[in-house]
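For this view, one protein chain was removed and the others were kept in their places.
Right, chain A next:
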Amino acid sequence: MAECKGGGDRSPSSSMDSSTHPVLSTTSSGCRPARRDLSIDLHLGLSLSSASSLLAPDSKSIPSKPRNQVPLDWPPIKPFLKRTLTASARRRRTLFVKVYMEGVPIGRKLDLLLLDGYDSLLAKLCHMFKTSITYADVMEYHRRVPHEKAAYVLTYEDQDGDWMMVGDVPWEYVSSLPDKREETEDCKNG
């Protein structure tokens, strides 16, 4: 199971306290309950990690590879086929996500696979929504440089239905997820 304890560096006194920042749900059911606890257990909620959880008794699980990579030796298909399908996949895949700005019911859509990292995601969104936006790594920066201001914080809803700060999951992993929804959130910087 891919897990990490997040939020250790972010004290409750920072602008991260989500109880002051209601999140506008993309469903019709209205606002989701605010998250209070910032020490986050990040469950990637992917089929890959659920495969790992089945293998939990054996720490070797899927052969030891960094968590943000597809295992090189599973499934057992020949390298030529794997290379061919990967190349085709890169050429043809799209991963459109919906992005909403809080308070605005009509959202935008963008293809994550056309971007090469969180920086370009942010640049694209800032351009689309004509505002400045921050995410996880940038929050760190703002905490250390308190006079900088950012209007919005970028979050997303993962497969478990939890709202998470964008930026902690390595980009390569993100761009391999089948489905994600994104949303922005208000943020008041202290």
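The definition used in the following text is that a residue touches a chain if its C-beta (ideal position, glycine included) is under 8 Å from a C-beta of that chain, and two chains touch if they have at least 3 such contacts; residues count from 1.
Everything below uses one rule, namely that contacts and distances are computed from a predicted model.
> Refer to UniProt and select, among "Tubulin epsilon chain isoform X1", "Pyruvate dehydrogenase E1 component subunit alpha", "F-box domain-containing protein" or "AP-3 complex subunit delta-1", the name of the complex member that is left out.
"F-box domain-containing protein"
> So which of A:P76, A:P105 or A:G161 would be touching the chain we can't see?
Touching the chain that is not displayed is residue A:P76.
> For chain A, which residues touch the unseen chain?
So the residues of chain A touching the missing chain come out as 46-48, 50-51, 54-55, 58, 60, 62-63, 70-82, 84-85, 88-89, 91-92, 176-178.
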